[in-house]
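Apart from one protein chain that is not included, each protein chain of the complex appears where it belongs.
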Amino acid sequence: MSGQSFRIRDKGRIDRSKPVRFTFDGKSYEGFEGDTLASALIANGVHLIGRSFKYHRPRGILAAGSEEPNALIQLGGGNKSEPNLRATQIEIFDGLEAASQNRWPCLKFDVGAVNSVFHRLFPAGFYYKTFMWPASLWLKYEHVIRHAAGLGKAPPDRDPDRYEKVHAHADVLIVGGGPAGLAAALAAGKTGARVILADETADWGGSLLSESDCEIDGKEPARWVEESVAELEAMPEVTLVKRCTITGYYDHNYLTGLERVSDHLGAAPEHTPRQRLWKIRAKRVVLATGALERPLVFTDNDRPGVMLSSAVRTYVNRYGVLPGRKTVIFTNNDDAYRTALALEDAHGRVAAIVDVRTSVTGPLADAVRAKGITVYENHGIVSVQGTQKVTSVEVMQLDANGTGVTGTAKSVNCDLIAMSGGWNPTVHLFSQSKGKLTWDTEMAAFIPGTASQALASTGACNGTMGLADSLKEGLKLGAEAAREAGHKGRAPAAPKATEPEQGGLRPLWITPGKAKLGRKGKHFVDFQNDVTAADVQLAAREGYRSVEHLKRYTTTGMGTDQGKTSNVNALAILSDVLASDIPAVGTTTFRPPYTPATIGAYTGRNVGKLFEPVRKTRIDEWARANGAKFEHVGQWMRAWYFPKQGETFRQAIDREVKAVRDGCGILDASTLGKIDIQGPDAAEFLNRIYTNAWLKLGVGRCRYGLMLKEDGMVMDDGVTTCIGENHYHMTTTTGGAANVLSWLEEWHQTEWPDLKVFFSSVTEQWSVVAINGPKSRAVLQKLCEDVDFSAEAFPFMAMKEGTVAGIPARLYRISFTGELSFEINVPARYGLALWEALMEAGKEFDITPYGTETMHVLRAEKGFIIVGQETDGTVNPLDLGMDWIVSKKKPDFVGKRSLERESMASPDRKQLVGLLTEDPQTVLPEGGHVVEKLKPEPPMEMLGHVTSSYYSPNCGRSIAMALIKGGHARHGQTLHVPLEDKVVKVTVTEPRFFDLEGERIDG
Amino acid sequence: MLHITCPWCGPRDDNEFHYGGEAHILRPAAPEKLSDGEWAEYLFLKQNAKGPFLERWSHSAGCRQWFNVVRNTATDEIIEIYPMGELPKSPEGIKAYEGNWRRQSAAEKNAKAGVSGT
Amino acid sequence: MKGSANGMRALRGGASRYSIFALARNALSYHENWQKAWRSPEPKPEYDVIIVGGGGHGLATAYYLASVHGIRNIAVVEKGWVGGGNTGRNTTIIRSNYLWDESAGIYEHALKLWEGMSQELNFNVMFSQRGVLTLAHSEHELKEMRRRVEAIRLNGIDSEVMSPAQIKQLVPIIDTNPGIRYPVMGGFIQRRGGTARHDAVAWGYARAADDLGVDIIQNCEVTGILRDGGKVTGIETNRGTIKAKKVGVVTAGHSGVVASMAGLNLPIDSRPLQALVSEPIKPCIDTVVMSNAVHMYISQSDKGELVFGAGVDSYNSYSQRGSIPTVEGLLAAAVELYPIVSRLRVLRTWGGIVDTCPDASPIISKTPVDGLYFNCGWGTGGFKATPGSGHVFADLIARDEPNAIAAPFSLKRFETGYLIDEHGAAGVAH
Partner (left out) sequence: MADLETLTTRTALDPMDIVIGGPSDAGVTLTEIPFQTRLVLRGLPSDKKFTAAVKGALGVEPPSKPGTVTSSKTARVLWTAPNEWMVYSDDTGLAATLTKAVAGLHAAVTEVTEHYTLIRLSGRHARDVMIKGCAIDLHPREFGPGQCVQSHLGRITVLFDQTDETPSYHILVRASFAEYLWMYLEDAGLEFGVRIEAAG
């Protein structure tokens, strides 16, 4: 047992046959499997674990569970390093590396501890009162403050581990696997209900594992736990999840849990997650989360060696380690006497029991006295000696009302103080569920009151503190929950349980010291954030009287422990200053997570390539193989341009753009949204949704349509084709597809349910290849025998079915370039084949693949808008000069009435125009702003912005479109686009630049 | 996470649904008869009730059907779910429906003049 | 009003000033002699002006009514504790780089006031101009960004475009690998933007307003708005009736509720907006970084927590909670852009109720009721406007006429259609 000099020979549930080596701050130690880092350090006599946030006071271990505020650890190194872990929850494994935090250069000599020297300058909220003058210096002060911020460190780079999520459903979810939770699970499980039982620790049994003085059905409690767990494991519908903290209780019985799947193994086996986020929907929830012990607030109660009494018992009984050789117990209740007995039993010496109660009687007190332990009744600890570890305490008698001390101080040597200030039921989840708390005067604690979701609380978290009662209540509520979830069964008979009987407590929220509060030594309330009783009182004095103000002004309860050990003490002290009831002061809001939860677990596998889908067309692989550059358009990847070797962006685009107008170009247009619309009222429906007229579109004919929102602003556009009687094929913008379909459904279902029409998305049903340019007809004719391509037989805005390269196809003669153009739709599986056939057939015509950039230039040459580029949700059709598509005759369509407001036609609106730069080679940046009156310096009044701007090789100059104030009346004006480094002079024109007569459409 | 019972698919998590805001906003049948202010009532003004609130949801990741819900926006408790085109039946729902200011608005009157049912 | 070095001078109204010297002096008396930051008076029967809502905007309004307009008979009534609404639960991003002139006008007005606020209020609100960086992740976003940057620059507001390499230098923890789903393709920064200690803003205004005689009445919920004919005459509260000549309502998420007390309807939806903080860690990110495409933004507080926020939840609610998928989405985005955060832990999540307008711009307006004014609709981004909003709202109340900055934000715009649509243009509205 090398070095483990504080290991108790015959106690604990650790596996002594499995020694484990670990390091703390670089020094190597040994513990056993089953130890936490805290218990293993205690076994090795290490008590100085960390430094506090503000004063850098030396700190040790306060607790034995997840409420620990002090013993925070940086675990592991490199990218697996993790800050702020509680030593009390880390299960040790071979090779574990732990380090203390928030100290420099080392834990024992921490320079930051000078703060402690100047502590009187740093009361609660001091920073609000200073650093204001001179103003410019605040940034420097802040730099220093920031430098001191934080506890541990983030790892340097990407997390190598894997996280999973799982959805679960339960008839009954039971949180907490102590006696109450196990009992509830047994009862619920027996009914055949689907039960999930979760506990945040590595072992079932909860507080039972820490006790040596009670029995269940005549058995040691651990035995009863083992048998119960075995029984539960045999039930097929019961799921037991260890190391799983239920972190959040959300609406409608939705809870989250964080399971630490392989943290305790050191490294996760391949493909096994490190942690798993459970998302549980439960018909009923039974909370059995136990209770947390409260510290006592006395002078220098933060010294290493001051520990919660129940934690001491846990270390002794569960881990077989002695947190001190000589203990002073400081308490306001009987439970700490069990600790005294446990210590004695483990050959630890109890130097004295200091009890604030005026007279202490009962079986536990008798037992303690029988061992010869001195009990100081009506006494308090008034000072603690020893900075890095307790060496002795001074004890004095309390005065009549407990606010001062009398008599002389007695000094007692000790290396451990085990304190107990009573119990706070763990009502966090109950309160998160929006249940109302009530104050229990006898316990001096908040307990669950009215629930607002389908839940029950049992055991210590319900204020039911006795073992027998907890078991009985657990069984009852477990069975009840299962019944309410629709299963039949009764609660099994409760086992017989015995434990020492306990009396009441005396809530004494501050133990007076020798001097007035705040003058000598510190009474800590919130250990991690260094909030003292004096700070709480100061805040109240300064008018921060709401408990929420108190929290925010002093930072009480805002540390990584979220005030599990401090909040009730703080608000009790506040209520005392305010001379108000504790329940009237109330608690701060309990928020998820119950204990801090790993960000990676919320993320799960939604990282890297699974972060978000990337959508690709069936022709994408050709583009990739042929050197295309891509751009993201919504979720889609689209070919942006196809550079040839050595070409610049501009060269490639110029080449593609010219190729289309001179010969023929080919574009993958598959991403366009497509909606199949059928039904006798389809035309009527389109007529209401689009701004133009739709009632008379013949079969085989296409029409361009514009959709507005009800506020009159442009929402989407596209070509819709009548492909049969009462049958239409609508196209939408790539980004708008999903929205448009929902839009149609919404109007149909909620406004015009009487219209007979159906919509179905068919976007990916079709691969769409657009072939554009004067030679496109010739290319197509080579591949297609069953369609007459003559301008008469196949006019602009017509659709025909035929066979292209042997593939059944729909051909649409529509054009986004102003050139002769066909959009060929084939079943998606043939998309690539079609593309390749067209490329082959087009060879002799120099067919040129092009991407979205060239498409944009070509349409801009013709002045066609792109929704989302020329529009941004604030642009109406009149602004775009598209009055021609807004029907004056139709009585109504979506957005019509809004267009009739005066503001919609105001001459002052931003209207679409063309801009020509003075120097034809200058290409304006998109997003540049246009001004009329140039000033040497901003600010200057802006007229609007450049929406589209390109070099047009077909025009031999740059072209641009812009939305500018009163633009329609400005044609011919000279304006300016002031850029960072120069001003560009522009002339306002029509937003059309090429083929103004529209002569090219027939090829 | 709210648990919303789609009238067709049954109870599902709220992220399967699309929220459609206040229910029973009737679209004026003769918008041209409304003043700009009255049209704005229909277009922009919200009831935004704290307490039982009548609202629309669509099961967008499921059957894509729209339906109405009475939900207490103060507690997020769902009180009633009922089909499009019908009125609430729960006492809270009826009270919320009848107390809605829209019943008196010009836009609503205009809508009622033209259509009935919804 | 300049700060004074000796710390002895009183605040304007007589309260003693805060300073390092005051701190040292009080240390000698064990901090037992600090005055109350503000009084807790009983409501008087009548006030010239009552401000409903003790958030930052309401308190600032009262402060400027007193300090600029000399009105002293003012009450701020707050149903809970001052700063307990969105002022106390926001992610504290401050910037003025908005697209539209009207927005730039009010937010820049605010930013200028921020720059002198700690001194003016004699309360360190820890305004920290650490810069607010907005990222672009696609060609499309780069273009949108260009549009904003140019507009901001021509409005005379600072704005700098940054390349991915510069971004990496400024924010070393960001992943600038071009192969990720949303590669960082560029960004722009407003260096004058940053953060402030949100609670301190409420406290600072409360203290300074109180010092000028403003009654700050907490735990006082307004339950009715009294009117006589078309004119406001006072308010009904859980602590009785209080008369007033003018009433300014600044209740953010609860604006609809209060409006209905006066028979008014607003174009506002109240929605949950969530935020969360990590455990405190040593400084690792010094700038505020926002990203539209992945819907998240991040900063690190002076205490060390990473502060995260995302977009607003989809449904109306007053429950101050919100839905877990929003949090999951936000954190996945965080890990995508800042891989090191994966092993850090979420310390606390919460929600606020934000008042969203159809055009994502606020309402600062007279109403059809004489003497009743509303300031609301700040939605997800009103913290940054706090001083500016209070300043112009005070002006509106005092003069019964909006000034040039406030005028575009009148309720009338919903009727006329002259909206200030920050949706399409601005994206993330924080």
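We call the chains A, B and C, going by the order they appear; numbering starts again at 1 in every chain.
Throughout what follows, a residue touches a chain if its C-beta (ideal position, glycine included) is under 8 Å from a C-beta of that chain, and two chains touch if they have at least 3 such contacts.
Predicted, not measured: the structure shown is a model, and the values here were computed from it.
Undergrad: Sort by label and list the shown chains the missing chain touches.
TA: If we consider the entire complex, the absent chain touches A, B.
Undergrad: Quick one: say which of A:Ala584, A:Leu610, A:Val699 or A:Ala791 touches the chain that got left out.
TA: A:Leu610
Undergrad: Which listed residue, A:Gln397, A:Gln502, A:Gln678 or A:Gln973, touches the chain dropped from view?
TA: Looking across A:Gln397, A:Gln502, A:Gln678 or A:Gln973, the contact with the absent chain belongs to A:Gln678.
Undergrad: Looking at the whole complex, which of A:Val166, A:Met465, A:Met839 or A:Ile885 touches the chain that is not displayed?
TA: A:Val166
Undergrad: Touch as defined at the start, partner being the missing chain; which of A:Gly806, A:Pro891, A:Pro907 or A:Gly998 qualifies?
TA: Answer from the full complex: A:Gly806 touches the omitted chain.
Undergrad: Decide which residue listed in A:Trp636, A:Phe864 or A:Tyr951 touches the omitted chain of the complex.
TA: Selected residue, touching the omitted chain: A:Trp636.
Undergrad: Using the touch definition from the top, which of A:Glu67, A:Glu142, A:Asp335 or A:Asp620 touches the missing chain?
TA: A:Asp620
Undergrad: Contacts of subunit A with the missing chain: which residues?
TA: 164-169, 194, 271-273, 279, 281, 604-606, 609-610, 612-618, 620-621, 636, 676, 678-680, 756, 758, 760-766, 783, 785, 805-808, 827-833, 836-837
Undergrad: Can you list, in ascending order, the subunit B residues touching the missing chain?
TA: Answer for subunit B: residues 8-10, 12-13, 15-16, 61-65 touch the chain left out.
To be clear about the criterion, only the chains that are shown with their structure count from here on.
Undergrad: Which pair, B-C or A-C, has more C-beta contacts?
TA: A-C
Undergrad: Using the average of all C-alpha atoms in each chain as its centre, how far is it in Å between subunit B and subunit C?
TA: Centre separation, subunit B to subunit C: 31 Å.
Undergrad: Check each residue of subunit B and list the ones that touch at least two other chains.
TA: As it turns out, subunit B has residues touching two or more other chains at 1-2, 13, 18, 36, 43, 75-76.
Undergrad: Enumerate the residues of subunit C that touch no fewer than two other chains.
TA: 319, 321, 323-324, 358, 416-417
Undergrad: Which residues of subunit A touch subunit B in their complex?
TA: Touching subunit B: residues 250-254, 279, 281, 434, 452, 710-711, 742, 745-746, 749-751, 753, 892, 896-898, 900-902 of subunit A.
Undergrad: Which residues of subunit B touch subunit C once you look at their complex with the stated criterion?
TA: Contacts found on subunit B: 1-2, 13-15, 18-19, 21, 36-37, 40-41, 43-50, 53, 55, 73-76, 101.
Undergrad: Spell out the residues on subunit C that touch subunit B in their complex, using ranges where they run on.
TA: 254, 256-257, 260, 265-270, 314-319, 321, 323-325, 358, 414-417
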